[in-house]
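A protein chain is absent from this complex, but the other protein chains hold their places.
Moving on, here comes subunit A:
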Amino acid sequence: MTLAVFFGCTFIAFGPAFSLFLFTIARDPLRIIILIAGSVWGWGPWATSGHRAFFWLVSLLLSSLIWFIAVKASDPHDEPLQKGLLIFGVMFSVLLQEAFRFLYYKLLRKAIEGLVALSEDGCSPISIQQMAYVAGVGFGLMSGAFSMINLLADALGPGTVGIHGDSQLYFLTSAFMTMVLIFLHTFWGILFFHGCENRRWWEIVAVVVMHLAVSGSTFCNPLYVGSLVPSYVLMAIAAVWAYMLSGGSVQNLRRFLLCAQSEASPQPAS
């Protein structure tokens, strides 16, 4: 265990997200603020404990409160009941997260109006699509951090994973799951905001359903193929969808990949 596992899991889980952050968000202070505010607004509970705090924490707080009350009010030794409560808690938290994503969308809309008002040329320095992306990354980073941090802290110390008969792949699969969740949150952010902007409710419903599916699939663990594979498939679908919605197309992709040979063509607006 120790350092090798620690660094390995950290980079698996957060590597892509941090590179996204570094290349697209870190340079603009406004985006950083939107990212942190977004992380504060959303997220849901980790499946195993009710003691999560806070804000995106706020949705987290509310959903874990509900789960905690339910747990305290029930018999702790009734296994199926506890599992049922857990499932209920997770589903409730997913719904709360999406609700907070919607609230955050409303907040950002107001912010855009403010930014437009004070800008010198009448248009906002950041578009709603950019905000959707940044908010998604914020949600994802926060959810990933909450999933992984305690795990990583334990990975630093001595021990053997799965020594009591549990799966030996626990840390590794958690890291992969976290990575896919971060990506998913990013894409869901784009999809969700696009759906809200253009009044396409089916996009919003699709996001919620996908989220429920991914969270629900984690109950297949430790049969990790049951949770990781569908999640990655869903991520690919969401990625393509979000790319299309953001103005991408096969032509754009080809032009980008062959950029050395193409004529000077305007890049699609971010």
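We take it that a contact is a pair of C-beta atoms (placed from the backbone, for glycine too) under 8 Å apart; a residue touches a chain by one contact, two chains touch by 3 or more; residues count from 1.
Keep this in mind: contacts and distances are computed from a predicted model.
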Listed names "Presenilin", "Proteasome subunit beta", "Fructose-bisphosphate aldolase" or "xyloglucan 6-xylosyltransferase", with the criterion being the UniProt name of the chain not displayed: "Presenilin"
Among A:Ala4, A:Ala73 or A:Ala117, the residue in touch with the chain that has been omitted: A:Ala117
Candidates A:Val71, A:Ala145 or A:Leu212 - the one touching the absent chain: A:Ala145
On subunit A, residues whose C-beta touches the chain left out of the figure: 29-30, 32-33, 36-37, 39-40, 51-57, 61, 114-115, 117-118, 142, 145-146, 149-150, 153
